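Here the complex is missing one protein chain, while the rest keep their positions.
Which chain is which? They are A and B, in the order written, and residues in each are numbered from 1.
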Amino acid sequence: MKVNVPVLLGGLFITAILVAMLGSGFGHDPREVPKALEGRVAPTFSLVSTDGDPVSLADLRGKPVIINFWSTWCQPCRQEHPLLLMAPSQYPDVVFLGVVYADEPAKVKAYLKSGGQTYPHLIDPGGRVSIDYGVAGVPETYFVDVNGLVIHKEAGPIWPDLLAELVPKMRKP
Amino acid sequence: MISSLGIGLVLAGLFFAAIGSIVGFVAGARRDAWLLQVARYMAYGYGASLISACLLMMYALLIRDFSVHYVSEVGSLSVPTHIAIISLWSSLNGSILFWGGVLGVYVIGMVASLRGRHPDHEPYAIGVLLAISVFFALLVASIANPFAPTELPIPLDGPGPNALLQNHPLMAFHPPMLYLGYVGMAVPFSMCAAALLAGRLDAGWMAPIRTAMLVPWTFLTVGVVTGGWWSYEVLGWGGYWAWDPVENASFMPWLTGTAFLHSAMVMQRRGRLHNWTLALGMATFLLTLLGTFMTRSGVFNSVHSFTQSDIGPVFLGMIALTFSSSVLLLALRSHTVMPSAAPPVSKPSSRETVMLLQNLAFASFTFTVLVGVLYPLVMEGWFETRVTVGQPYFDHIAVPLGTAIVFMMGVGPVLPWGGVSEAAAGRSLLPALGAGVVATVIAAVAGIHHSMVLLALFVCAFALAANLGEYTEPVGVRMKRGEGVFTAMSNVLARGRRRFGGHVAHLGVIVATVAIAMSSAYKVEQDAVLTLNQSTTIGAWTATSLGTHEIKESNRSATVARFSLTKGGSDAGVIEPRLNFYPRMMEPIGTPAVRSSVAGDLYVSLLHVDDAAGVVSIRIMTMPLVVWLWVSPLFIILGTLMALWPERRALASASVAPAATVESV
Partner (left out) sequence: MIFELCATSYCVEAASAGEPTASAEAPVDLGALPPPMFDPPAASDVEPLTIKIASRLRCPVCQGMSVSDSPSKTAVEMKGRVRELVAQGYSEKQIVDYFVARYTDWVLLEPTFADHWAVWVVPGLGLGLGLAWVASTVLAWRKSAESLPSDVGELPKDSYEERLLRELDP
């Protein structure tokens, strides 16, 4: 039998590479967004809350800060809302900030009125701060330690154990 | 009831396919006519079962039988009837069933159209095609079973299909076209494999393979273009092609299929490129498998992706198996199909050379797109680095290769088989080159200064003149010999319907190229935030905001913004871009308003409505000639019909050309 060796070896090689490449995609979420900010200084900002109070991140240096980006049209944000409502009483030394992402202040105010509010929610005109943080969807939560560094970014809703794990790290100078 | 019946039909299909496949191979090896007949009946049995299963599922969707699991997933009392029917392909499991059903159509089509004239090859072709059918029937019967009964309690209503599917009538058209294109590639694959298995590839078998490629290729062309059209009409970004992984997945088999149609011609007419042609024909189907994997495995991010599922690894196994068996077939059997003798190519300036270069361009294009698609996947999977390969990358590849391809489309038909001297080749290209130069100068004078557009117009005018010349010159020769205009025209057509079908298809490519070049280079866009009665101007158009209103439809609600239009100062009616809100979607899906004309489109996309402030944000753009892109497949359909139209009578009466004519039927 006459075997075309180049075709055989080349073809099987290409097949193996291709299958390995396609297989490498399993277990990765193609929709995941890279976390550029972890390990870097949290971008400073000065914004005004829905209640009209100015908040500046630079003034909060030295305190652990949790910044949660959310909006009223996002279902997972609504899911994590009760947890975030409770959190400030559980971790009184941590500053919680909400930043409203791509939403209208009126809708946010109405939502907070009915859903409850325990910490300031900041209006982000033009999404500037969201872009500074590299937000690519909501909810996203940034954990800033006492040195002002982002030690973790969570894309998607957070859960109680995550807070319990990260807050002690944020307290460490 | 429907569940059990559906599962029964799928299992019957699986049975027919499995038995038929084995019988087919045995019939081929033993050259047993009786077994071949059995295999044929099995093929019909598979087709009938899976087509019935598809129809049954449509019926279940229509009567909203929520006891069928798939219906409970995508059905809804609130969606209109036509959307209920097209929900068949709106979600993973239904789409696999649809795959199987379309394959059934092709199985029947192949067996019926071969009409028993190829007893050497037909049993193997049936064997391979039914083996592929076994895989899909198996998927439908097991992990992707849409007929599985719903867990109790049976819901009273369902969520309805994906909102993007509900948003535009083209969704009833684009997916079936694409499926007909994708699935149909299994037929030329099986027939190529049959040539290798039977160890014989003569012109008599090559002709049906070409037809078998031409049919799904035409559907694929239409599917790809309507996909772009849908994207343009629905996604609101004013473009039609984003080099999304799944768009690429449909484009790659189109490229290799096109290359195949040309190299098959070299093979039929000149007895060369056998292995290459077979490899292309088989690769085309392998790429459709890859494309199906890409939409269904959840490893690619795309507007088309179905949700994550465990079908991915199974499909990858199928890809590995099909790829390696194809390689083995080619490596072990390709010597059996080598031609004994081929007409010589005496000069490099021959049609063969152009065809070869054209094939190289298509193959490189495919390879580059594949690299671009796989690169992010590999970087993430192996190196944990996220990277994007998007539009600008592909554009950088597509523009030079596309330009070269269109140019060769003009050179190829002018050069004769076998080659002529360089001087003669130059002489015969001169008129078309002249036409290209004239068109470019006219365009430049008319105000087109974009260099890539000028280049595109040059190659298009050149190719147009070359392809038209192939028709007008013989007509002229006949007229000189005293025939009337119309007699000459129809006589020339009758002599080579196949060839002129090709030329007509080339016209479609030229039209599409001009439309793409002009609409992308001369797109003008602007964002505007308008209060009531405020207006914005773009080119000759002025749009004035007339405010917004809300409407409710059975399956969605919408915010509609109204704008009055003037063009060049005169009234041009009202347009209404809208934002649709579907119960299951958090963000609205826009429907842009498009005002089309042969000269160009006005496109208005509603970005945001702020009721409190009374303002609407819109993106407004103008794009010249974009309509012609949607028109271009009509040329390709016409060309295909010309090529496929039964022409045996016509040819029998035609005078006999030397050597290769017999093969070209």
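Here is the rule we go by: a residue touches a chain if its C-beta (ideal position, glycine included) is under 8 Å from a C-beta of that chain, and two chains touch if they have at least 3 such contacts.
None of the values given here were measured: they were computed from a predicted structure.
**Q** Given the contact rule set out at the top, which of the displayed chains would the hidden chain touch in the full complex?
**A** Missing chain, whole complex, touching shown chains: A, B.
**Q** Using the touch definition up top, pick the residue from B:Leu332, B:Leu357 or B:Val399 that touches the left-out chain.
**A** Reading the full complex, the residue touching the unseen chain is B:Leu357.
**Q** Out of B:Ile154, B:Val477, B:Ala599 or B:Ala613, which touches the unshown chain?
**A** From the options B:Ile154, B:Val477, B:Ala599 or B:Ala613, the contact with the absent chain belongs to B:Val477.
**Q** Of the residues A:Val55, A:Ile123, A:Ala136 or A:Leu162, which one touches the chain left out of the display?
**A** Per the contact definition at the top, the residue touching the missing chain is A:Ala136.
**Q** Of the residues B:Val492, B:Ala543, B:Leu565 or B:Met623, I need the one that contacts the missing chain.
**A** In the complete complex, the chain left out is touched by residue B:Val492.
**Q** Who touches the missing chain here, B:Gly20, B:Pro175 or B:Gly236?
**A** Among B:Gly20, B:Pro175 or B:Gly236, only B:Gly236 touches the chain that is not shown.
**Q** Over the whole complex, note the residues of chain A touching the chain we left out.
**A** 33-34, 36-45, 57, 102, 126-137, 147, 149, 151
**Q** Hey, which chain B residues sit against the chain that's not shown?
**A** 235-239, 242-245, 247, 272, 301-303, 305, 343-348, 352-353, 356-357, 360, 363-364, 367-368, 371-372, 375, 379, 383-393, 396-397, 416-421, 424, 427-428, 473-474, 477, 492, 495-496, 498-499, 525-527, 587, 590, 605, 607-608, 617, 619, 651, 654-655, 657, 661, 664
In this section, only the chains that are shown with their structure count from here on.
**Q** Residue numbers of chain A touching chain B in their complex, please.
**A** Touch list, chain A to chain B: 1-5, 7-8, 11-12, 14-15, 18-19, 21-26, 28, 30-34, 73-75, 104, 106.
**Q** Could you list, by residue number, the parts of chain B that touch chain A in their complex?
**A** Counting only chain B, the residues touching chain A are 275, 290, 293, 297-301, 305, 312-313, 316, 319-320, 323-324, 326-328, 330-332, 334-335, 374, 377-378, 380-382, 386, 586-587, 610, 612.
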